[in-house]
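What follows is a single structure, and I will ask about it in a moment.
Here the complex is missing a single protein chain, while all its other protein chains stay put.
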Amino acid sequence: MKREPVLRVVGKLLIPYMLMFALYVQFHGDFGPGGGFQAGVITAAAVIFYALIFGLPAARRLVPEALVETMVAAGAFLYMAVGFAGLVLGGNYLDYFVLDPDPVAGQHRGIFWVEIGVLVTVSGVMLKIFYMFAGRGRAV
Amino acid sequence: MPAFASHYTYWITVLLMAAGLYIVVARGNLVKKLIGLSIFQTSVYLLYIAPGKLIGGTAPILSEAFKVYSNPLPHVLILTAIVVGIATLALGLAIVVRIREAYGSIEEDEIVAADRDAGDRE
Partner (left out) sequence: MMVVTVVAIVLQRNLFSVVVLAGVYSFLMATVLVALDAVDVAMTEASVGAGISTVLLLGALYLCGGEEAKPLSRPWLPLAVALVIVGALVYGTLGLPAFSDPQAPIHTHVVPRYLGQALAETGVPNVVTAVLASYRGYDTLGETVVVFTAGIGVIALLRRLRRKGEPR
C-alpha cells in the first residue's frame, strides 16, 4: 500500500491531526466530553492507520515492541502510584485532596495524572493487540 | 396505548438483546458468536442510558447556561462497561485464532466432531 501516492499523502496529512486530536480529547476531558479512554483509543488508531498504510515493519520501527510493552504496564503503575502518593501524604489511598495545599487544586492534579495513566495503558494495550494480530502469519 | 410511547426505548433494547442472544446460541461460527455477544452488550448499554435522559435536559457538563442535566451516573458505568467489552472481545478473538490453528476450523460443529473423534480413538 505504500506505493499508492494518494494514501501516502493523505496519511501524512491526517496522522499528525489525529494525534493532536487525541491530545486535545485527553486534556479537555475536564471541560467537554473526553478523557483518558477515548484519547488512548484515538492514539492507538493513529498508529494503526500508519501501520496500515506504510506496513507493519515501518510501524514497528516507529513504535518499537519494547516501548509498547512498557506502556502497557506503566499506565496502570502510574495510576497506582497516584493512589500511593495520596496514602503517603496523609489521606486514604487514592485521596486527591491531600496532593496540594488547596484541595481543589489537589483534585485537579490527581485527575490529571490518573487520566494520563489511563491514556498510556489503553493506547499501549490496543496497539500491542494489533501488533500481535497483524504480525502473526496465517496458518494453513 | 399509553405504554407504547413511554416504553418504546425499552422494547427496542429487548429486541436487540434477543437478536444478540439468538446469534450466540444459534450460530456455530465462533467469530459470529463473538459479534453477537458484543451486540448483546451494546443493547445493555442502551438499557442503562435511556432512563437517564431527561427531555429538555442537556449533557452533564456543568455550565451557567443550563439548569437541567441528564443523569451522569449511568454514563460512568457504561464507559467502564464499553472498555471491558473490548477487552473481552480481544481475548475472545485471540482464543479463536488459537482454536483455528489447533483444529483447522472455527465452526462449532466441526470442532465438537473433531474432539469426539479424538476421544473415540484414545
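We call the chains A and B, going by the order they appear; numbering starts again at 1 in every chain.
Just so we're on the same page, a contact is a pair of C-beta atoms (placed from the backbone, for glycine too) under 8 Å apart; a residue touches a chain by one contact, two chains touch by 3 or more.
Owing to the predicted nature of the structure, the values given are computational and were not obtained by experimental measurement.
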Checklist outcome for this item: chain B residues touching the chain left out here are 3, 5-12, 14-23, 25-29, 31-32, 34-36, 38-39, 42, 45-46, 49-55, 57-63, 69-76, 78-80, 82-91, 93-98, 100, 106-107, 109-110
Item to check | Interface with the unshown chain - residue positions in chain A | outcome: 25, 29-35, 37-38, 41-42, 44-45, 48, 69, 72-73, 75-76, 79-80, 83, 94, 96, 103-105, 107-108, 110-111, 114-115, 117-118, 121-122, 124-126, 128-130, 132-134, 136, 138-139
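Basically, only the chains that are shown with their structure count from here on.
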Checklist outcome for this item: So, in whole Å, the Cα centroid of chain A is separated from that of chain B by 25
Checklist outcome for this item: As the complex stands, chain B meets chain A at residues 59, 61, 79, 82-83, 87, 90, 93-94, 97, 100-101
Checklist entry - Which residues, counting only chain A, touch chain B once they are in their complex? => result 31-33, 37, 122, 125, 129, 132-133, 136, 139
